[in-house]
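What you see is the complex with one protein chain gone and the rest in place.
== chain A ==
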Amino acid sequence: MTRRKALLGWIAVHSLGVAAALFFTLPFVFVLLTSLMSDSQALSRDLIPHPWEWGNYRKVFDTPGFLTWWRNTLLYAGLGTLLTVVSSIPVAYALAKFRFRGRNLALMLVISMMMLPPQVVVIPMYLFWAKQLDLSGTLWPLLLPMAFGDAFSVFLLRQFLTTIPNEYLDAAKVDGCGDLRTLLRVVLPMAKPGIAAVALFQFFYAWNDYFGPQIYASENPGAWTLSYGLESFKGAHHTDWNLTMAATVLVMAPVILVFFFAQKAFVEGVTLTGVKG
């Protein structure tokens, strides 16, 4: 009796699981299939490509600008992540382990900055970068601020670093390590998962960013990123959904690949942001 009930429960739960899995994966499947159709077939009700147009992907790569956007995105995401991690670590370390007056205030300000929509300060920032420094049409207005500690990364790293027991730091001090040496030799090796999570989040943030490139890079297609350029793709190809979907796949794929390589760090980071230790 209970065994039958358990079996029925198992079937119910896993049927629901399969239904949910379909909801989450079918959009990817449709996009992928459409990216391999001819342009007229993409507008039809067919679900399976006939014939399979693998050449669509070649056409996307041959689109003027596509490789430039790719390069810009890698630069923005790669260099941006490096700058963010390097500049956020010492700040997070100080907020986690140093005792000083105003520490709670500083932490509250970090959280406020983290919650600040970028649109709130965009007018003065745009005037600063474009009118005073003449840097619009480049990605520098997006990259340079990352060298000064990103609030979200500082907060996340700080949460992680507080979990490292003080005994390790004290032991390092007894061994004659200064603060910088303690940070580099003792703390950093232990903080690798936290750093990995921060790096991933920042990489994804830059990869996905639309508003930043729209404000600072829009006037110069040579500075566009994939997220920003993708939308113009739909415009340039009108109703060619097949090519637009192929480009969409090419924008999604790297993020998903990175995720598979770093799944653990990522999930750990997500839980760190929300749940207290």
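We take it that contacts are C-beta pairs under 8 Å (C-beta built on N, C-alpha and C of every residue); 3 or more make two chains touch, one makes a residue touch a chain; residues count from 1.
Here is the rule we go by: contacts and distances are computed from a predicted model.
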{"item": "Protein that the absent chain corresponds to, by UniProt name, given \"Acetyl-CoA acetyltransferase\", \"aminomethyltransferase\", \"Sugar ABC transporter permease\" or \"Ig-like SoxY domain-containing protein\"", "value": "\"Sugar ABC transporter permease\""}
{"item": "Listed residues A:Leu82, A:Met113 or A:Cys177, member touching the removed chain", "value": "A:Met113"}
{"item": "Absent-chain contact - pick from A:Val60, A:Leu139 or A:Leu230", "value": "A:Leu230"}
{"item": "Residue touching the undisplayed chain, where the options are A:Gly17, A:Pro165 or A:Gly222", "value": "A:Gly17"}
{"item": "Contacts of chain A with the absent chain, listed as residue ranges", "value": "10, 13-14, 16-17, 20-21, 23-25, 27-28, 30-31, 34, 43-45, 47, 87-88, 90-91, 93-95, 98, 100, 103-104, 106-113, 115-128, 131, 145, 147-149, 154, 162, 179, 204, 207-208, 210-211, 214-215, 218, 221, 226-228, 230-232, 234-236, 241, 244-245, 248, 251-252, 255-256, 259, 263, 267, 270-271, 274-276"}
